[in-house]
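Complex shown without one protein chain; remaining protein chains in place.
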Amino acid sequence: MVKAAILGATGYAGAELVHILSGHPDTELVYLASHSYAGKKFSDIYPGMKGVCDQELREDDIKKATENADVIFLSLPAGLASGIVTDEILEKSAVIDLGADFRLHDKETYEIWYKTEHHSPSLLEKAVYGLPEIHREVIKGKRLIANPGCYTTCSIMTLYPLVKAGLVKTDGIVIDAKSGTSGAGRGEKLGSLFCEVNESIKAYGVTTHRHTPEIEQELSEAAGKNIVLQFTPHLVPMNRGILSVCYAKLEKDVTEEDVRNAYSVYEGEPFVRLLDTLPETRYVKGTNLVDISWRIDKRTGNIIAMGAIDNLVKGAAGQAVQNMNIVFGLEETEGLKRGASCPL
Amino acid sequence: MVKAAILGATGYAGAELVHILSGHPDTELVYLASHSYAGKKFSDIYPGMKGVCDQELREDDIKKATENADVIFLSLPAGLASGIVTDEILEKSAVIDLGADFRLHDKETYEIWYKTEHHSPSLLEKAVYGLPEIHREVIKGKRLIANPGCYTTCSIMTLYPLVKAGLVKTDGIVIDAKSGTSGAGRGEKLGSLFCEVNESIKAYGVTTHRHTPEIEQELSEAAGKNIVLQFTPHLVPMNRGILSVCYAKLEKDVTEEDVRNAYSVYEGEPFVRLLDTLPETRYVKGTNLVDISWRIDKRTGNIIAMGAIDNLVKGAAGQAVQNMNIVFGLEETEGLKRGASCPL
Amino acid sequence: MVKAAILGATGYAGAELVHILSGHPDTELVYLASHSYAGKKFSDIYPGMKGVCDQELREDDIKKATENADVIFLSLPAGLASGIVTDEILEKSAVIDLGADFRLHDKETYEIWYKTEHHSPSLLEKAVYGLPEIHREVIKGKRLIANPGCYTTCSIMTLYPLVKAGLVKTDGIVIDAKSGTSGAGRGEKLGSLFCEVNESIKAYGVTTHRHTPEIEQELSEAAGKNIVLQFTPHLVPMNRGILSVCYAKLEKDVTEEDVRNAYSVYEGEPFVRLLDTLPETRYVKGTNLVDISWRIDKRTGNIIAMGAIDNLVKGAAGQAVQNMNIVFGLEETEGLKRGASCPL
Partner (left out) sequence: MVKAAILGATGYAGAELVHILSGHPDTELVYLASHSYAGKKFSDIYPGMKGVCDQELREDDIKKATENADVIFLSLPAGLASGIVTDEILEKSAVIDLGADFRLHDKETYEIWYKTEHHSPSLLEKAVYGLPEIHREVIKGKRLIANPGCYTTCSIMTLYPLVKAGLVKTDGIVIDAKSGTSGAGRGEKLGSLFCEVNESIKAYGVTTHRHTPEIEQELSEAAGKNIVLQFTPHLVPMNRGILSVCYAKLEKDVTEEDVRNAYSVYEGEPFVRLLDTLPETRYVKGTNLVDISWRIDKRTGNIIAMGAIDNLVKGAAGQAVQNMNIVFGLEETEGLKRGASCPL
């Protein structure tokens, strides 16, 4: 049994983690912490879990967490994780950080985009970017996993095979992504009210969204050269789901078969489905899947590659569990769903 | 391994059954049939299940189904099941009918409310009304299970303890129930279009809804006398969930404690949660749970008892699997979820 | 031109009032106030009104408002209006209060249900309950109009003809009402977040909702005797709309024609539509209409009367304008919509 702790257990991602781990056959939840609700039962905050997880919530205290836990999941606001993870912690527990603090290899890039200081730059090189379909082998030996962002997981996985295989021009890439509202978190903000979100769609963070450098880092690495791209997120009136629609100019004479071959890099991946039809977020809802599809437009010379995930599962808690499974040598799919009920 | 067949596998209830049984450790799907989509793969119709259930759909043929299947689930329009189930079929396979044909003990009541002929009245007495929390012991020995309706499961379970214990007057009961749109099925009807359902609420079937006699039958049995009640369903702009709000006049001098004692009949039930707070359908979404709560109003002398279920799970496919588990001597909770993720 | 002031202009009801009055041919907005946003432009807070109402918002100051305004609309939290309206104010400006402070004739009933002190009980007898279809003649001569609540408008208007005509038993009445989320206001509350409301339905305020005594007051007056009834509100995942489904036991031998005659009290009413079909909130969205329909159930002896309104229009801002039109001798329908676009 892997003993697991969660700091930030009552945010939407943290709670999804509680939900998934509660059904995981090889995990035991030993420490659930919540800054806002310490002292209450988890199921008081999430009544849907009554009878399944009625543990008392404790204060966010990584030192106490590390006493019992083999793995500590962090689901905290940007800037907090880098202030509490230390080499001592990592000796005792593996850390899987659902936040952004250890995703960017470059401290300065982090500080520019996140407008906050990074408190433990020396740990950056000990961390691995936890996207298993790309970095599985490296993840296996690590103690500090930077769990990728939601938009980034979806966008990187959609574009990675094309960039890796050199099928598209690396400048001019546009990612137009759409997310359900759970991505905005559980904070009591005007812009998250039902009546402010429902029956509307908007772009936000245009040219400035923090997931941009994360996507660029991974795709640049795949391409072997620096990529600067356009990323635009949108808020969609639905609970869950991300759809990334990626536009890139094909290199000369690239064929449908070339593209198919490039995506065959995902063959055998338990959480990737290559579709003939176009992805819809409902088909991955509640699962750890990535659905990917693409179309070549001969009129424009573009390829339009599309990916869909559940932002709280493959985009957060599910991928964190996938990483935990890898780190602890469990079956990678353990506790994770690979088929979606519909309508859900 | 219990070998299972499903006739009507591509309706919403049938598909949920495929989804649940695909994750059930002791079941094998041996025959999936769909009148509309025979010849296609299940995952062509429900792409969310690609990789999990890619079986070819066959014609609805109960005789072929019975050749291999230990249990046949029927999810068919009213009137069809009673025309195809026979004693011969029941000798070979247990039948769990998600439709209405075997729910009412009285043929005439059926024909009045359903406005169609019942083709096998002799089977009515061989059938059991498959609400495990009330009829568990009887279900165990039966070959023909009439799986209860969605509104009825929710309404009966909410009121049953009060009626059984004689705490409420049996005349004047009002059930005001609200359902998500999946209850209307997958038919291409104007009234089910997104733009006709979204951003609106309406009552329908006022005084005439077919679930009325089913609720009356079960509560009358519990009360030991005939109950006639008011049932009003509503369409809510959401995918899933039923909320039954039940109004009854308390008998004289009934106390909070009397009511609490009455509901203790559900103690130990794996799928019933008695709440202090009020039920919300999101807290049972995707699960086989029934959440129940109640309030006494001293001003009016009424009790307001409220129950919530997921109409496609406890209201259809989940309860069908619960019944299967009972009939085949499996753990009753096998393959069924008891905690809800939120938001979902 | 009627010069109008609004205190509380940036709540949902206040903003709807700005929207309606901006299109009213005989009104001029002379003073818009907002406690939270004073100093900003109205259209900064409601960008949908850019170009139509770009006025600067001022502090909530009824004395300044009364200097220029013929009518002051108050859309404030409970307890505030009774602290600022005085005889001096009423000499200078008519006051239409969208809040609850002057709706209940009885100070004690107010203080029990609202759990706050009433600061100007002497004004209660000068106020009129501003439901024009019932109190039109009295409204004409008044300076202080208590604009009815949303649930109450819908519920009273649905039941009034039956109670007035003595067709139903006055005990045992049940009102099961459903509201869109704008009824919860624009406050940044956890329970109003998109992800907490969407894809779910719940009852709330069971046995305790403050609109109960308001409905009882008006129906008791109509009946000529004291009525105590059951009122249960629900939160529906949609922006707007209220549906009141009212259950009452018919008196002996009441016929369909009796009921039809009773409802003919609404003949000629510009904002009441009696339907043969069942009401749906979408059919009154954006309008000042009340749609009403009913069914008699011979099995139970009940009548089920159903009404639908837009909670922000007939349930708040629209009715306030209707009252203003009456008080100032304008055409009662001026500036108010009587037909709904669909889908909206």
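Chains here go by letter, A, B and C, matching the order in which they are written, and residues are numbered from 1 within each.
Quick note on the criterion: a residue touches a chain if its C-beta (ideal position, glycine included) is under 8 Å from a C-beta of that chain, and two chains touch if they have at least 3 such contacts.
Since the model is a prediction, treat every value here as computed from it, not as a measurement.
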item	value
Which displayed chains the unshown chain touches	A, B, C
Touch with the omitted chain, as defined above, among A:C53, A:A146, A:M306 or A:L336	A:M306
Sole residue of B:D101, B:E133, B:E199 or B:E332 that reaches the chain not shown, by the stated touch rule	B:E199
Candidates C:V85, C:V284, C:M306 or C:M324 - the one touching the absent chain	C:V284
Residue among A:V128, A:C195 or A:V272 touching the omitted chain	A:C195
Absent chain, residues of chain A that touch it	172, 174, 176, 178, 180, 195-196, 198-204, 206-207, 228-230, 232, 234, 236-241, 243, 245, 247, 249, 278-283, 285, 295-297, 299-300, 302, 304, 306, 343-344
Touching residues on chain B - with respect to the absent chain	12, 181-182, 186, 188-190, 192-199, 237-239
For chain C, the residues touching the chain missing from this view	12, 15-16, 19, 22-23, 46-53, 182, 199, 239-240, 273, 275, 277, 280, 282-287, 291, 312, 337-344
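By our rule, only the chains that are shown with their structure count from here on.
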item	value
Fraction-based call for chain C against chain B, same above half, different below	same
Chain A and chain C: spacing of chain centres that average the CA atoms, whole Å	46
Separation of mean Cα positions, chain B and chain A [Å, integer]	37
Chain centre separation (chain B, chain C; CA means) in Å	39
Chain B: positions in contact with at least two other chains	199, 239-240, 280, 282-283, 285, 343-344
